[in-house]
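Presenting subunit A:
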Amino acid sequence: MMDRDTLLDVRDMTVAFGKGRNRNVAVRGLSYTLKKGETLAIVGESGSGKSVSSMALLGLLPPNSASIEGGTATFHGRDLLSLPEKDQRSLRGDRITMIFQEPMTSLTPVLRIGIQLTEALIEHKNMTKAEAEARAREMLVLVGLDRPEHRMRQFPHELSGGMRQRIMIAMAMAADPEILIADEPTTALDVTVQAQILDLMRTLKREFGTSIILITHDMGVVAEMADRVVVMNRGEKVEEGPVAEIFAAPRQEYTKRLLASVPRLGTMAGTSAPRTVVAEPRQVGEVLVRAEGLNKTFAERSWLFAPAKPGTVAMKDVGFDLRAGETLALVGESGSGKSTTGRAVLRLMEVDTGRIEIKGTNVRGLGVAGLRRARRQMQMIFQDPFASLNPRISAGGLVAEPMVIHRLASGRELEDRVEELFLRVGLERDHIRRYPHEFSGGQRQRLCIARALGVGPELIVADEPTSALDVSVQAQVLDLMLELQQSLGLAYLFISHDMAVVEQMAHRVAVMRKGQIVEIGARQAVLNDPQHPYTRALLAAVPVPDPGRVRGALPTLDLATLPTGPLAEVAPGHMVAQ
Partner candidate 1 sequence: MARFIAQRLLAALVTIWIATIAVTLLIHLVPGDPVRIMYGSFQTTPEQLEEIRQRLGLDQPIWKQYLYYLGRLAQGDLGRSIVGDQPVADILLTRFPATLALTLTSLVIAVVVGMSLGFLAAYKRGTWVDAGAMVLAVIGVSMPHFWLGLLLLFLFALQLGWLPVAGGDWKSLILPALTLGLANAAVLARMTRSAMIDIFDQDFVRTARAKGLPRAVVLYRHALRSGLVPIVSMLGLQFAYLMGGAIVVENVFAWNGVGRLAIQAVFARDYPLIQGFILFFATVVALASVIVDVAYAFLDPRIRYS
Partner candidate 2 sequence: MRTTRKRILGPALVAATLASGHGVAAQELVWARYGDADSLDPHRATSTLSMQVWDQIYDTLLAFDMEGTPGPNMATSWEVSEDGLEYTFALADGILCHDGTPFDANDVKFTIDRAFGDNPSLTRTSWGPITGVEVLDPLSVKVTMSSKFGAFLPFLADSFSSMVCDTNTADTFGSSTAIGTGPFSLVEWVKGDQIVLAKNPEFTNLGDPVDNPGAPYIDTLIIRTVPEPQTRLAALRTGEVHIAEPPFDDVPAIQQSGDLDIIVAENTGQDVFWEFTVSRPPFDDIRARQAVAYGTDPQMAIDIIYSGLTNREWCPVARGVFGNDQEFCEQYGYPYDPDKAMELLAEMGYGPDNPLETTMFVWTGGNRHKLAEIFQAQLAQVGINAAIEIMDIGTMNARVKEQNESPDDPSPGTFDMMTWSWYDPDILYQLWHSPGAYSGFQNAELDAMLEETRTTIEPGARLEKVQAVIKYLMENAVHVGLYSPGWEWVFAVRPEVEGFKIGPFLHPIFTDVKIEG
């Protein structure tokens, strides 16, 4: 029976891809209800079927490959799943609307914003063009965009990601829908933008009284947004309940594990060192890397008849020290120059000016042979472990390669070393002959780590090593990295945008913004007592997986007064841009 408050009632929904032998069930017997005015979060890791289930509601599944094999979804007495296309269409974009993960690609590139904002209104609300445009302008203001007239005439490529997501929200809310399905609406956005968008969604929800189905993998976002939560795993519902209950007392093993692996900012506030995972961790030693005054500008390709444009500044006077056995985290949003810095240290990219010393040797001055020798001491692991493994070389071959290059071992000895490394990073002996595609994401990152370890490096630059992984896998990989550091004394230059992860891993933290380090210091100092306004904004924006926490107002960054000058020491070892 349907509750009076129940807006949508999903029963036994089953969705499969392919047919016959290739049939692959994506959603199996999913049931949930959505009440008026509530936000229901559907959480799960990749492949849990959370997106597919909501696409099915709107009839947006790819017609030739996916099929809804069973179940009902009752909305105002009608079953969405069996509705004729025409009726489905009249609901879509009017009473049920949707926003997507990728704001960059979700708007039609060749059409002006104005058309894209108004066409659904004209279609569903019988508005005239002028009425629809008025409504669109109103919505643009509501979602926090300035100069609505101008925006209407713009094309998507002229707007930033955050602005596009605001447009998407304006588009979805303009029709005053009963249900808004938001599919990972902030995943592709920087954390500060995410915070603003989440704020906006909360505000609009209050104003419009819309029910929201929020699809996300981020427990922090869930805690901040949801009234109730449905946890999914491998196409099935694991658990359902009010948000506080799920976080406080998860009943299912899976939910417990999921919550346990979510890093929570603040849990390490009390200690200065990273989490200890071995009995006798190696201590931080001498300075290993010293970078000074690194500058890099990516030149715009100049055109014959036009004056050369100023390039993009990727690094501006970047400098830091990194000691043996220490982790320095480089944090910042996309485009802050943190990856550039990591690559510059390994000389995978040439800087314009500056000095990089590794154990006293100036890396920038090395010749080809010297550089190759130097690369024994420094290895890198990348964000996408799959892409960083050559698909045509076996796992064993990949792990062996750096040792072969540096002529460290050969023949039987090499084979033994490879096997040893596989076991060391938690892989098995019979994995050696396999190819990268036969591994899971976490295993691949282990493979990358094994490959890096082979030459006995002292420094590993880890560029977002876990951001492509599910949280449960992320926790395992981070553990491995900590264990290796504490037993081998590795230094990590740890590049990440995730403050919670950084808190677990880092001894020291450098916050980057627009190519510049705005704050650097001991992790405790920077995270617990941020001095730079940008650091504070960044930390305030991090969603905390604690539904009980009351979020304060977001600090607004005043760009005019934002200190961007040289670093000055505010406390011993704690430097802040002035």
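Assume a residue touches a chain if its C-beta (ideal position, glycine included) is under 8 Å from a C-beta of that chain, and two chains touch if they have at least 3 such contacts; residues count from 1.
Per the selection procedure, all candidates are chains of the complex that A comes from, given by their letters.
In this text, all values refer to a predicted model and were calculated from it rather than measured experimentally.
Colleague: Please name the candidate from 1 or 2 that touches subunit A in this complex.
Modeller: Looking at which candidate touches subunit A, I get 1.
Colleague: In their complex, what parts of subunit A are in touch with candidate 1?
Modeller: Listed in rising order, the residues of subunit A that touch candidate 1 are 58, 60, 64-65, 89-94, 97-98, 100, 102, 105-112, 115, 119-120, 123-124, 155, 157-158, 168, 171, 303-306.
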